[in-house]
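Removed: one protein chain of the complex. Kept in place: all other protein chains.
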Amino acid sequence: MEIVVKGFTKHFGDTAVIENMNLTVKDGEMLALLGPSGCGKSTTLFAICGIHKMDAGQVLFGDRDVTHVPAQQRNVGMVFQSYALYPHMTVFQNIAFPLTVRRESKVDIKRKVMEIADLVYIGELLERRPAQLSGGQQQRVSLARALIRRPGVLMLDEPLANLDARLRLEMRSELRRIQQETGIAAILVTHDQVEAMSICDRIAIMDQGKILQIATPAEMYQRPVNSFVAGFLGDPPISFLDGVVRQGILVLQGDADDTIPLPEHISGQPDGKVLRLGVRPEHYQPHFPTKVKGAVVFVEMQGREILFDVKLSNGDLLRSVQAASSQFKLGDTVEWGVDPAQILVFDDHGTRL
Amino acid sequence: MVGHSRNWPVIAGLGLISIPLLVMYIYLFVDTVTDSPAGSVLPNRFTLEHWRFLTEGIEGKGNIWKVTLNTAIFASVTTTVVLLVSSMAGYALSRLNVPMRRYFLAGVLMLHAFPSVTLIIAIFLILQMVGLYNTLIGVILVKSTLELPLGIWIMKGFYDTVPWEIEMAGIVDGASRFRVWRSLVLPQVQPGIVALGVFSFLAGWSEYVLPQVLAPSSNVQVLSVYLASLIADDQHFDFNLFKSVGMFYIIPVIILYIFFQNKLMNIYGGGIKG
Partner (left out) sequence: MSVSARLGILFLAPALIFVTLFFFAPVVLTGVFSFTNMSTATGITGGAYQVTSNVLRQLADEGFEKSTLDRLGAKSYVVSAQALVVATTEGVVDKAVLVELESKHLGKTYQSRRDFERFLKKLKNRPRSTRDLKKISPYFRASLMGQRFESEEVLFAMLASLDLGLPDPQMRHVARASYTGWVWGTGNFKRMFSLGDNLRVLRNTGIYVVATLLLFNTGFALVLAIATFYLPGRHSAFFRGLWLLPRITPPVLYVLLWKWLAWDTGFINTILANFDIQSRNWMLDTGANAWLFVVLINGFVGASMGMIIFASAIKAIPQTMLHASEVDGANRWQQIRHIILPQIKWPIMFITVYQTLSLLTSFEYIWLSTDGGPGTSTEVWALAAFHAALDNYWGNLQYGYGAALALVLVVIGVVMSLIYLRLFNFDALITRPRIEQ
């Protein structure tokens, strides 16, 4: 089922949290709503499932306009960050609750619970109470409860945020597996770009109540619409260099000595124009041609790779990720190169050129 | 954190001030099962004769078991009403989009501090006018009402601690708001219900002013009024008897107190946290 949000607007008191938002989740896809906290992504989620009202706009589930349908009748499944399991019920009762509310027969309920428990691998936990489960197990129960009615859409509100690092990786792929096996459209709300990029078909990135870009992870990483998106995606993050155009060359701010030639696809910028360059760590390497000089001020060994921070003479930083075999040390003066084809250029409003 | 040796002056000081309490409560028990010769503090023999009132009654007084039953009915019906009404109103104030919710909340808080005894004259006249004077039901209604502001306040506090996500999950799972309250939220505030229940029961069990003023007649007498009338009556001036009746009266209180001390501490603090 396709989910369409049209012209969604939401105010809390006098402040507009969301202004005229449009969003489409295609049938069977997993879409991430990615953004910093307070950007309105959870509000959007709550509006789609009906917990929040919309001040203006429409929500369509397939052909059905559910804008004024109460949450109880929208048939959405939801997984919360805190899992929101019912503490006084057993795992079985938790999973069965959506069916109990609809007064389905005991036999049906039992069969369906068994089915879904097998899908999320919690068949042996059914008689326990939530307090007796680990975080990962609670997450699976919560997922089972969300899926048991075969919802039209699955809502995942920061589902992995409360798990420790190892479990998070495991559940991440589990989420994807289960979503793909059931073929239910899913919306994943997260502030973790790695999570969004690794398991979602598309990402909608939000900031201050607006969707900045909707695209596949690869496209968004390579062609971000603006510096915010570029900065949000990537770990370690992208580095920015600010400067002014002078005769087709960018002169970095603060120190006229450091210059970087503009990449070919950005040629023809007028003199005096303020630009911002974005260089990802993997594109600042010893062997690239456009050399930029600086001193290594920070070294972080990450096992397979090493992360360097290089301070330029004007004080700006460039990051570089290199293989662990790299021999540079803290305090070395280096002159590494930038890959001109991969430089991202933004104007003074942050829009990518 | 602090050296042990420096505690004894504190303990001694507190102990000294606590002497009246210790003496009163120790002798409350001792005097019911012993006799003390005149002019002596130490009891001399064990006896159960002060407890004869349980089987023989006291001359000129009502049946103690009938009075006890009245007290139990008064306390438990009051408790039921308070629990029912506060658990509903507390939820509405904590979670539902009631119009003018702000003012209701302020009202509850104000009534919480409002000295209800000042109203007893008007309540007395109201009960006379509506014909509920001298009935158990009248005192129950009044007592329940006077307990409500605290009850609602406490229940609201407990509801506030229930995670919103549980209710959201319930709604998304297809349950109505009422069903969410009954099946999902109420079980979470069970500790609050128990605490408030015990508190209301004790309050009803101990209440003296209301039954004495609003229902003084002997067929709706409760234990507090019974004991007071016993003390006021010159015919049976016998402290050992008073204390035995008092001990009988306080036994349920002590039992509840032992089991629920921590919960009660919380409520006797006014249910106000910070």
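Structure notes:
Residue numbering begins at 1 within each chain, and the chains themselves are lettered A and B in the order written.
By our rule, a contact is a pair of C-beta atoms (placed from the backbone, for glycine too) under 8 Å apart; a residue touches a chain by one contact, two chains touch by 3 or more.
Computed from a prediction, not measured in an experiment: that's the story for all the values here.
Across B:69, B:106 or B:137, the single residue that touches the chain missing here is B:106.
Across the entire complex, the residue among B:48, B:69 or B:96 in touch with the chain not shown is B:96. The omitted chain makes contact with just one of the residues B:58, B:77, B:148 or B:215: B:148.
Listed by residue number, the positions of subunit A touching the unshown chain are 12, 50-53, 70-71. In the full complex, subunit B touches the omitted chain through residues 1-2, 4, 6-7, 10-11, 13-14, 17-18, 20-25, 27-28, 38-41, 84-86, 88-89, 91-93, 95-99, 101-102, 104-107, 109-111, 113-126, 128-129, 141-142, 144-146, 148-149, 152, 164, 167-168, 171, 176-178, 202, 205-206, 208-209, 213, 223-224, 227-228, 231, 239, 242-243, 246, 249-250, 253, 257, 261, 264-266, 268-270, 272-274.
The rule we apply is simple: only the chains that are shown with their structure count from here on.
Between subunit A and subunit B, the centres computed from C-alpha atoms are 55 Å apart.
Interface of subunit B with subunit A (complex): residues 163, 165-166, 168-176, 179, 183-184, 187-188.
By the touch criterion given at the top, residues 46, 49-51, 71-78, 80-82, 84, 86-88, 97-98, 101-102, 145, 149, 155 of subunit A touch subunit B in their complex.
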